[in-house]
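Subset of chains shown; positions unchanged.
Going in written order, the chains are labelled A, B, C and D, and every chain counts its residues from 1.
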């Protein structure tokens, strides 16, 4: 028999507010209290726990949590088995996955993974680094770094394995990347037993459906315009292929109302052309969610 | 003869920003200046005055103000007569009314109002407390508290009468509630003479209509979707009873566009079912106001 | 032959965030970095440079920049020739143009421009002041002020030429205005040669079209309502003349759906009347852009 | 028989940090915790309670506290009897006592206390105001003001009774002072029974002795200088009368070392003269406490 509460791990720290904002767009309000690690959520079927992304995979694998949001990197670093339900992309700006890279000082003689033999590597991701070196048949001293890893070479380490998005912090510390160990992004993961529980799996699927709806709306907008019936074909050609606009009849038969969902970025490209093709009163409006 | 300016009291302090936000959604922009107690409003027929909620009822009763926003509690504490025009609920999160309760230390022998006989009670609401005790035939020493009332028992008071929403501050100070004196919420009140002035009453009614429209939109969203004509009945069954969707004809006769206003929280419950029933391109969008 | 990058000057300082917000509504994301004066923008055809509004006109005139946003005042102060493409109004609140005025102490014997003969004038706009005095045949000592100009009279100057919106800072320093030198507002300007380059001019026109669309949406909202066919005429009379509502057929032939874009401020005026005329389920929703 | 703990009220709010700083100079460390109203102090014989200055007199009078720091004004407002042990002056800058004054609008016809007959007075000090009016045989409506009292005239009150140090806030609100009700400063007060308890009185006297030593050092500094024996008389004449310098013998009999405690402000006046009179190596050093 199945329980009726889903224990969900929310990542504490840099992703915390973005996670709450995404859930709010999806329809759930998570509230943090400064002293508690049990955020409240307005759904009696969910129980949240706020913990570091580094630890969520471990607790989901153990079954202490049914599900959680964490990076693919920390799943691997913890060397655990979980169900990966969905990829989540949080913000409009950073849709690139982050990368864990090996970096060395610009003037280091180290140029590839083989050159790391016998060297000293500082990293927050010790297991991931050891596994990677083993695959390449390299033995090195891998030391756990409590922070500020990028300032350690060359005095405190020969190389580092560090997370980076744009590489700018590495460059600022005069480091160059010699290899990428893995690309990572946020995952919605489940415990393998919880995944077999129908109630829990269905609950997670509904949450994920809404989260995806909210993410889809992040970069899209609605466009409404009045189009003369005779210009409809010309207007349709300007819209991207595969777009399915909603065309409503108006009382004035010579005109129709066209409503369509578009990538926000596309709007600035096609609006001048739509206008030229005869569309009038073009209005853009914001969306909360899109479920295709 | 009637004047053409409505003097309106805006509560200074914790409700101040929420009040301005509500008025902005309703269509009026109130701007505060750090040094002035006369906020500007973009309506020549309204003159705002920013004062403490505790004092608004008194000034409305006196006729210094025509109308104002304040709590039901402070109307009663000031022991004045005013017209109560409407209840206002400000935020999405705290739709519960607040309560004034009697609280005593967890280990106090006091268990009900009768046990307060001859005791020392600290409160910010002295009149309300005295009236309540009188109703129960109890005599006690009621002292005005300038703040931090909840830390006073047991050294500085035997009991307190204090406002609470969730009770958490009381629990944190090891106090337990023995009775509720009153429930309160924000009211839009009018002076009794101003209420008889037709211009002023009509002005207030229009403001209240818009404020209510803005409040209604706070928890609701718009949903649009394309529905196959043949699935329309199934889709309609999923929507809550009494919902009146707007169904527009599309150029493709096999489909219709359905638009409906729903409780935001309901969306996460029914979207998966709507999709299963055949609805496509389900889009949720935000609203500013809803006037039924 | 035309280049394919538009060099655009963004005004650093008080207008910086409002400029980025306007561009975001228009469809371009500008991101500032605390250490760089080259903001990023998500359009490979634009290269931004963040500089003081005072300097933008000079660099646009020189051709170092193709285009930029700056005040009409600084174009004149720099005494340069540029193409003025469009007026921009940034925010909902301050749609008044700012003014450069001559101000003197309340108790000064100076009452008009003639009285300035031989006096000492402090200002940040030295050229503009000299030009103005020359037009009136007045000679005076005009000194560049590095800031806090309004506190200089009477000790450090006899008069000042200063920018003002509401005059409140002048009043607070016991100054009165004796003349207005110019009214200014933000302009989208282009270099004269860049303007002749078709690619650059077209690019600028498209940007300006979208900026105007975003500005238009700033004060407007969408209104949807269900209207009985028989009440349609009454409802149409309440709407402002020249409004072109979109009227959609509904499945229930006795009703139509009316959608119209209105000044936000008008809504509070007409909604009560619309309701009285028979409209139901009146819903207001926010807009991102309006392209007429 | 006497107890061995002194219950001491520390005023919460504007004086809180200055009080702790004074006690630290005097030799006691008081530490506040953001959640507790029981500050810790490094003296097992003292128990601190942090409450509003307005309430301290009441609790000292009741015996809930043995002693406390509060204003003379709040002792009078609470209409209680306590022992006044010492005046305390906290900071270098504001050694003037504060005043409670009656203020009216600049253009009010009210010019003296008699003119207040039948008027409406807003104040935070209701009892003090009523007592004052009674002494002058005047009857008026005295209303408790929850704050921002100085903005109430002329709309919400005819006059106010308010605390002021420099009068600048009153002037900024276009009010003029028509009378002073009382001058107040901070007092170290004791409960009358506690005062009779020898242990408690002695404890308080020792605390007050050290507080006064710390206050005395606030405006004073130590000065050391080498003085030729033959110039000693000239140097002594420059020092203020009643100064008792410490003159130490040096190994070189022609010189002596003179050390003296002076008002800090005096130093800038006499140092040039001391130098002229023959003093060398004049050194000023800071002091923590001075017990004469």
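We adopt the following convention: contacts are C-beta pairs under 8 Å (C-beta built on N, C-alpha and C of every residue); 3 or more make two chains touch, one makes a residue touch a chain.
The structure displayed is predicted, hence computed values, not measured ones.
Taken over the full complex in this file rather than the chains on view, the one protein sequence occurs as 6 copies, with 4 of them shown.
Basically, only the chains that are shown with their structure count from here on.
Under half of the residue numbers at the chain B-chain C interface are used by both copies of the sequence. Rounded to a whole number, the gap between the C-alpha centres of chain C and chain D is 53 angstrom. Residue positions of chain B touching 2 or more other chains: 248-249, 285-286. Taken as a graph of touching chains, this assembly fits none of the simple shapes: it is neither a line, a ring, a star nor a complete graph. Inter-chain contacts occur between A-B, A-C, B-C, B-D. The part of chain B that touches chain A in the complex is made up of residues 92-93, 221, 224, 226, 248-252, 257, 264-265, 267-268, 271-272, 275, 280-286. Those residues of chain B that touch chain D in the shared complex are 12, 35-37, 49, 51-52, 54-55, 58-59, 64, 143, 145-148, 151, 155-156, 172. Put simply, chain A touches chain B in their complex at residues 26-29, 31, 42, 205-206, 209-210, 213, 217, 222, 244, 246-249, 256, 259, 261, 285-292.
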